[in-house]
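Only one protein chain is missing; all other protein chains are in place.
Per-chain numbering from 1; labels A and B assigned in written order.
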Amino acid sequence: MPAILPIGLLLVAGALVAVHGFASTRNVANLGLQASILLMLAMPMTLIIMSEGLDLSAGAVLSLCSVVMAEALAGGHGLASALAASVAVGLGFGLANGAMVSLLALPPFVVTLGTLGIAEGAALVVTEGNAVSGLGSGIASLYALDVFGLPFPVLVALATWLLTYVLLHYTRFGTYVFAIGGNRDALVLAGAPAWAYHIAIYAFGGLVSGVAALLLTGRMNAAHPTVAIGMEFDAIAAVVLGGTSFERGDGRLLGTVLGVATITVLRNALDLLGIESSLQVVSIGGLILLVIVIDRLRRSRREQVA
Amino acid sequence: MPNNPVSATAVRSPQHWRHLFAGDGAELALRVALIVLIGSALALASDAFLSTANVLNVLRQASLIFLLAAGLTLVILCGGFDLSVAANLTLSACLAAGVIKSGLSPWLGIATALACGTAAGALNGLAVTLLRLPPFLATYAMLWILQGLAFHYMGGQEIFGFPPAFRALGTGFAFGVPVPVYLMAVVLFVATVFVRSTNVGQEIYAIGANPEAARLSGIPMRRRQMLVYMLSGLMSGIAAVVFLARVNAADSGMGEPLLLPAIAAVLIGGTSLFGGVGSVLGTVLGAIILALVINGMNLLDIRAQWQPLVVGVVLLVAVMVDLVARGRRERIG
Partner (left out) sequence: MNRDDTDGSGQPASAVPLLALRNVSKTFPGVRALDDVSLDLHAGEVHMLLGENGAGKSSLIKVLYGAYRADAGTILCDGRLVEITRPADARRLGIAVIFQEFSLVPFLDLAQNIFLGREPRRPLTRLIDHGRMHREARAVLDSLGLDYDTRALAVDLGVAQQQMVEIAKALSQRARILVMDEPTAALSERESKTLFTLIRQLRASGVAIACISHRMQEVFELGDRVTVLRDGRRVATLPAREATPDQLIGMMVGRAVGAVYKRRQYGKAGEIVLEVRGLTTATGVRDVDLNVREGEIVGLSGLVGAGRTEVARAVFGADAIVAGEVRIFGAIAKGGPERIAARGVALIPENRKLEGLALKRSVQDNLLVASLWKLFPRGWYRAGVARACARALIDRLRVTPPAPRRMVRVLSGGNQQKIVVGKWLAAGCKLFLFDEPTRGIDVGAKSEIFALIEDLVERGAAVLLISAELAEIVHVCDRAYVMRAGRIGGELARTELSEENILRLAMHGA
């Protein structure tokens, strides 16, 4: 089990004891809402990192998708076509990222840094740097919907988790995610079109961003061109905290979910304690460092035994 | 001493200077040609372009990009990467602004910026050499940590209004040329001499070209890697001082727009993302090209919102050109 589980549990216990209002019903519901968008970014990010990749553009693309969706709604289009537009934009960026990583063998972090700039610029250009509002009530009421007692955003996030789980463990795509990260040559020798599956990993990320825009836009009933930039940091942090390896094609969705939960609890508790978002980032950085050091120590001990 | 073929002192050194800029003549000429091309296009498109004030403005903009990009060039030459340069600039500038504004000597402010930059660079170096984290991951985490600290320190406020003597570092002129341009020239000279004319510079190229071969040639790899990350941090500190002096204000978002241009400048300058190939002079030309592009967008009344998009495209094009120029990495399937 990754080192994150005991750390996360300690954190929750600490928050329960020390943070006033942490356990209130309202706050717990709030935690679920906060976690849902992050979970949606972190699920495909897990697959991307498993394939020895990285997506720094995830937050910027999510912002752009949200802007596109909001512009469509503000322009009088229906929710379905707004969602379609958002998903198309997300998918386009995913395909572009994947193509450059897979076909041109470019380093993922530089590729996605470039597309980060492009997505950010596009969102700024479309909105002229302003927030987009006046979306009507459709998306806000969808966001506020309760299905079987679960808030709509939580439901969508859980569905993403389930979908990713099925993809990873019950489809060839998922099997090849492990192979691309762990031994890409073996996959090629087995006759599978590794390049196409490699692109598909990034495309999946773009697609989920397109859907996640529904939650981001619904939450504020507005869109802002740069609002989600930086969210990729939390997503990457959740994946790394969850024990997914950058090098060997090892990954755990459950670990990522725990990572998401830990980060959400940490941020929420610090919020309640009145500690601003900037220091929260620093504390997440510290947490990552801690987990990595623990991981290194455990691994080197295992290697000594072997 | 059985095998020393020649003694170092027995050979007279020929023209030493030419060596500094030798080797990549054609590539550098190509970049100069690109600058002339963009410049001519802008001159045709806008009357304002060729005014002395504007040309100096371009150089001033280029100098800022270059100061950040110079440190990054060293790291990339050595086979690493540093995503934290811009966030490092932000934090260094904010701390320096706080020191100066609190009435202490501007010299102390400058020292603060340089020390903060170098310290952050050292942390990057430790994460890469000691924890053996992939450089992009270590410096990406550092990016957010530095950014977070800067936010916290500033608390959403701006610090502005510095003594004129300090501001002269960014806005002043000497013999009609902006002070930062002199700084750019000095850094260019020192960094070029460092990478081309010292043993350590040679070792940095060797590590970037093939780390395993460098290690098996007896090069102290970790110490050299530490050094380049620290130098990159130091350059962020220097850039912070110049930027602060120029805009006469510090805020926690000041550095972020410089990250993509700095990376793009290095790559356009012909330094390979895969290490071991490139030059600081190329980076200067890359910085000038980016400054021209940004300046041209201003002159042509293209809204500032386009900037990240354009720089992003330029970055990706530069990476792909690098790929074609250096031959792609082998990969089956």
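By definition in this document, contacts are C-beta pairs under 8 Å (C-beta built on N, C-alpha and C of every residue); 3 or more make two chains touch, one makes a residue touch a chain.
All figures in this text were calculated on a predicted structure; none of them were measured in a lab.
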Candidate in contact with the missing chain, chosen from A:Gly182, A:Gly206, A:Gly242 or A:Gly255:
A:Gly182
From A:Ala190, A:Leu273 or A:Val293, the answer for touching the chain not displayed is A:Ala190
Among B:Ser105, B:Gln157 or B:Ser197, the residue in touch with the chain that has been omitted:
B:Ser197
Could you please point out the chain A residues that touch the chain left off the display?
166, 170-172, 175, 178-179, 181-183, 185-187, 189-192, 248-251
Taking the full complex into account, what residues of chain B touch the chain not shown?
1-6, 8, 11-16, 19, 22-23, 196-203, 205-206, 209-210, 212-221, 276-277, 326
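By definition in this document, only the chains that are shown with their structure count from here on.
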Using the touch definition from the top, list the residues of chain A that touch chain B in their complex.
54, 56, 100, 104-107, 109-111, 113-122, 124-125, 128-129, 184-185, 187-188, 193-195, 230, 233, 236-237, 240, 246, 276-282, 284-285, 288-289, 292-293, 296
For the complex, give me every residue of chain B touching chain A.
81, 83, 131, 133-134, 136-137, 140-142, 144-145, 147-152, 155, 252, 260, 263, 273, 303, 305-313, 315-316, 319-320, 323, 328-329, 331-333
